[in-house]
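Rest of the complex left out; these chains stay put.
In order of appearance the chains are A and B, and numbering begins at 1 in each one.
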Amino acid sequence: MQLSKMKRVEILLEEQLVPKLGRIVREAGFSGHTVMPVLQGSGGGGAWQDERLTGSSKVMLLAIGTAEDAGQLLEAIAPLLDSHRLLLTIGEVEVIRRERF
Amino acid sequence: MILETLTSPIILFFVLGMFAGFTRSDLAIPEAMAKAMAIYLMVAIGLKGGVAIAEAGITRDLLLAGAAGVGLSFLVPYPAFFLLTRIGRLARVDAAATAAHYGSVSLVTYITAAEMFDAAGMPAAGFMVAVLALMEGPAIISGLSLARKDSDSSRAELLHEVLLNSSVVLLIGSMLIGYVAGPEGFAPIAPTFAVGYKGILALFLLDMGLLASRRLRETRTITWRLALLGILMPAANGIIGVVLGTLIGLEPGTAAILGVLGASASYIAVPAAMRLALPQADPGIYLSMSLGITFPFNVVVNIFFLSWLAGVLA
């Protein structure tokens, strides 16, 4: 089985921004993305708790792509990182069937 | 009425929720249950309002009240912005976002008031549900123009959010359904939306108490100046609403509820819009003020005061 190195990008963001981020991710060259729920968290801006009623709900967006895709995404997303309080990490993973990504 | 207010189970459940929140009890209403109750309440009052309009027709009062409501929603953010920057010392973008909340309305405050006016024998006109729905959006537009910023999202996105957000669609949609179905069409589904109504409202207020107290507990951004404004603004806006309602000739209960709409501040629709359009604004500020301070003040004190005022003015 042929394994290929890919980047695994994780972005924590407000649920309302998902459509926008989804577009940015795709334009950066990723073949897709997956969104996972988040319950609560705490950081520089204080503690936070899922509370969809008042519109405060964060989610985790996961995107697997090449190092190039990840680089492009970083460029595109940089201006939003502060204004939208995004948390972004990039890890390394291996995948099979790289043509899917 | 003051004793009735304070021994009304609806208010008492709100107090219980506040108590559980402040004592950090692990009591929690599941998110899906809270949303289900909100949907139920919106459909119920929408249908009721629609049936009421079907029975009474589209009257002069309805049109006047609608115009007054839209006007209030558009204009209230301007003085609010002024107070929030000067007295509250907020930055422009935070002040603008918060001002939008005060121009818009709170569904639960409306329903609670409607229930209590009903019980006190000065019911508000059913068509006020339409006014409630109309008042949600304009304040968002004013708030954004105050932020001197076309928002992060395009105008089209924003208009979409204002006109088609879930509570507007549910309220207006249910009202239209109630209007088309009329009293006979409504009859078969009436039990669901009439029998359970007040009990569900009581449970919903339990959750609101939890949310409001959690907001207050976790907040680090609310100064005494802001807390004061969180009481002064709804008091002033409420009086303006009642006076306006009386001047255009509404019944006392209806004028009082126009005051309640003016006094109430949004904590569901507007925060969601602001996270999209003004993400730089701090939700800790606008939610703590509208949900943590203004909402309890309205429910426990202001509703009662405004109904008294409307009675005196009439």
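What we mean here is this: a contact is a pair of C-beta atoms (placed from the backbone, for glycine too) under 8 Å apart; a residue touches a chain by one contact, two chains touch by 3 or more.
Note that the structure is predicted; figures quoted are calculated from it, not measured.
Asker: Hey, what stoichiometry does the whole file give for these chains?
Answerer: Every kind of chain, counted over the complete complex, yields A x3, B x3.
The definition used in the following text is that only the chains that are shown with their structure count from here on.
Asker: For chain A and chain B, let me know how many angstrom lie between their CA-based centres, rounded off.
Answerer: Once rounded, the distance between the two centres reads 35 Å.
Asker: Write out the stretch or stretches of chain B touching chain A in their complex.
Answerer: Contacts found on chain B: 31, 34-35, 38, 152-153, 207, 211, 214, 218, 220, 267-268, 271-272, 275-276, 279-280, 282-284, 287, 291.
Asker: Under the stated contact criterion, what part of chain A meets chain B in this complex?
Answerer: Residues 14, 16-17, 20, 45-47, 49-56, 83-85 of chain A touch chain B in their complex.
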